[in-house]
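For this depiction, one protein chain was excluded, whereas all remaining protein chains were kept in their positions.
What follows is subunit A.
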């Protein structure tokens, strides 16, 4: 069963495993799971890009944690972009952004909302 290989160490290997898991879900007509795995693949690509840009660990973080890290680094635009790309619910996104901003006492940014 392919998705069991999710805990593969090597990155490229992981991507290829995921790809084949995606294919078999597609074959099995399990649309939800295939779309989820597609999302995961896209996230990994994003994370690779982010790592190149900021020289900081992003891989192996969940989407939520990725956005969180971006807000902490004050990359608000990028976090918005991710939100759109992955269709994160407003409620969850605002909650996240507000708590982090409040924690970092970035009240100026908070007021901009």
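List of remarks:
The working rule: contacts are C-beta pairs under 8 Å (C-beta built on N, C-alpha and C of every residue); 3 or more make two chains touch, one makes a residue touch a chain; residues count from 1.
Just so we're on the same page, contacts and distances are computed from a predicted model.
Of "Vacuolar protein sorting-associated protein 33A", "Queuine tRNA-ribosyltransferase accessory subunit 2", "NADH-ubiquinone oxidoreductase 78 kDa subunit, mitochondrial" or "All-trans retinoic acid induced differentiation factor", only "Vacuolar protein sorting-associated protein 33A" is the UniProt protein name of the chain excluded from the display. Touching residues on subunit A toward the chain that is not drawn are 3-4, 6-7, 32-33, 36-37, 39-40, 43, 62-64, 86-89, 91-92, 95-96.
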